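As you look at this complex, bear in mind that one protein chain is not there, while each of the others sits in place.
Should a chain be cited, it is by its letter among A and B, assigned in written order, with residues numbered from 1 in that chain.
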Amino acid sequence: MLGISLVALFLLLMVIGVPIAFVIAIIAFVGITVAPHVPVVTVVMKMFNGLNSFVLLAVPLFILAANLMNSGKISKKLIDFSIAIVGPVKGGLAHANVLVSMIFAGISGASQADTAGIGKVLIPSMIETGYDKETAVGVTAASSTIGVIIPPSIPMIIYAGLTSTSISSLFLAGMVPGILSGLGMMAVIYYLSLKRDYPQYERASLQKLLSLTKDALPALMTPVIIIGGVITGWYTATEAAAIASLYTFVIGMFYYKTITLKDIPDIFVDTLTLSSLSLFALAAASALGELLGYYQVSTIVEQFFTNHINSAGLFMVIVILFFLFIGTFMDAIPAMILFVPVILPVAMKLGISPVLLGMVTIITLAIGLVTPPYGLCLLIAAKIGNMSVERSFSAVILFIGVVVAVLLFIAFLPHIAFYIPLKFDPYLLF
Amino acid sequence: MIKKFANLIESIQLKLGVFFLALFFAVIVLQMFVRYIGVSVIWTEEVANYSFIWAVFMGASVMLHRNGHFRFSLLFEKLTGKSKLFLKLTINLILVLFSLAVFYFGIIATLNFWNYTWYSLPNFKMGYMFISLPVMGFSMLIYELDHLLDDYSELKEGK
Partner (left out) sequence: SANVLAVEKLELVAAHNQTSKESPYQVGMLKFKEACEDLSDGAITVQVHAGTLGTSESELVEKLKLGAADVVIVSPGFMSKTGIKQIQLFAFPYLFNDYNHWGKVVDGVVGSKIANIVNEKSHNDFKVLGYWSAGVRHYYGKKPLHNMADLEGMKIRTQTSGVVADFWSSIGAVPTSVAWGELYQALQQGVVDGAENAYPFFVQESHHKTRNGKFTTETGHDYTTRFMLINGSKFDSLSAEQQEIIEKAAKISIDAEREEVRNQETQYKQVLLDEGGKVNEIDRQPFIEAAMPIQDKAAAQYGVEDLLQMIRDLR
């Protein structure tokens, strides 16, 4: 009864337009006030303690790295490079859009910066060269979801912190669905290009190709440095984020000479304001998660699943559907803080490894980035392309199909999907 | 009056937030460097963590003043005139109550744990960290009062 009233209040506050992070915190306040024995001061204590974790420091640092990439025009170099590589294929610019997102994903841990930075350049030029608006917006939004699937990834870091799963194992595993999603999207683009006769670029001369590669090389090294360092254990994910920022800063300032010291304060202000939005939501979700803890919701859920649905496959389907639903109105970070502790014990009992559960959760919530009404990447891309969210959604749906197919593949055939990562980490799936 | 004060607080708070962001970035870089040269500095993790918390709370407050937190605007955009203003007023009143709660319970938390210490530096008090909570609550309260004042003057103009 209390639960239903709280959910109703949650929806009411959300619909009237109270900011979502504050809705979460207010529900925590109301819930704890009603709960017997629990002093209300625990709400603010938990907001503080929810942030008190070293892995979370990676969030602003990866956002800083992405901001530096964008303001240093380094993303432009990556775009030019990608066009040179896949441009000659039919629908070249759209392929380049996906490829550059895959490269960007290896540097950035979030997706929004990718949509904004790359979208600003590629959406107008795609429209100019004859793509319809929907495709320009759709490809940009959909491909930027790869940002959180290919490591580094902020959701993976948060998941690791919540479940004590190894970040390097998650990073290792994430490459598979990330690369598969990118390739799948390119296949869809190729099919559309043939049907709609999208343009292609002339093959660049070897000389041109070499010069573009030389130009992009320092930026292309970034993913190698970050992912390599974390997987081999040279540094932690948080440190990798700091290295990424430092490295992009150095190449932007001294190699490309596109960043000056004068740009730094603004970049820091942008980083602070943008990252504090998700992190405040995280703090609020920690407080609400505590309420779920007091009512031992995880135990109730675990009992329900063991008594009624004793099947790993069915559990996976329910998890996917649930996070698809949650992802339509909530950010990945608070959604994981609230619900991962609830579903983890069930997964363990059903023999699903924390890494696999993490992959499924993160990819499903990444889809939420492009589903209305609260799909951040879709909103950003639609704004750049100056079109309604409803119309852009119809463009993105085909690409969502690709991600869903990849998701089902790794969820139900994990031993095939993770064949290569398992060679490096035999306990990835237990 | 309130508007001036709110703007002053916002500019101080933003600088403070950026300072803490830069601080924890520097501390993490330092931590990697000292490990590379084979020395261990034990306090880096705690300094980084606590600067991070300060930075987030300051940034989140500033974004409340700037109406930057994500929200559903569907209903809001559908409404016009009086009813839109009424909705805005309701939201801001709810946020005033929330800010008051964070301020009040933030003080209680700070008083309760003022004398707890850091793990790596037992001479450092936890009070300096927990006080970020009432600071956040107080600034949010000022910002929301500023928003309410805007709503009020809009209401008067409308009449």
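In this text, contacts are C-beta pairs under 8 Å (C-beta built on N, C-alpha and C of every residue); 3 or more make two chains touch, one makes a residue touch a chain.
Because the structure is predicted, anything quoted here is derived from the model rather than measured.
Checked against the full complex, the candidates A:Val41, A:Ile337, A:Ile352 or A:Ile367 give a single residue touching the omitted chain, namely A:Val41. Note on the undisplayed chain: of the listed residues A:Ser75, A:Ser275, A:Ser298 or A:Thr371, the one touching it is A:Ser298.
For the options A:Thr236, A:Ser276, A:Thr361 or A:Ser392, the residue in contact with the chain missing from this view is A:Thr236.
Screening A:Asp80, A:Asp114, A:Asp215 or A:Glu290 for touch with the missing chain picks out A:Glu290.
If you put the missing chain back, the residues of chain A touching it would be 36-39, 41-42, 45, 49, 52, 54-55, 160, 163-169, 232-234, 236, 290, 293-294, 296, 298-299, 341, 345, 425, 427. On the side of chain B, the interface with the absent chain consists of residues 40, 42, 45, 112-113, 115-120, 122, 126, using the contact rule stated above.
Here is the rule we go by: only the chains that are shown with their structure count from here on.
As a whole-number value, the distance joining the C-alpha centres of chain A and chain B reads 25 Å. Those residues of chain A lying in contact with chain B across their complex are 13-22, 25-26, 29, 40-41, 43-45, 47-48, 51-54, 56-57, 60-61, 64, 235, 238-239, 242-243, 245-246, 265, 268-269, 271-273, 275-277, 279-281, 283, 329, 331, 373-374, 376.
On the chain B side of its complex with chain A, the touching residues are 14, 17-18, 21-22, 24-25, 28-29, 31-32, 45, 48-50, 52-53, 55-60, 62-64, 66, 68-76, 87, 90-91, 94-95, 98, 101-102, 105-106, 108-109, 112, 129-130, 132-133.
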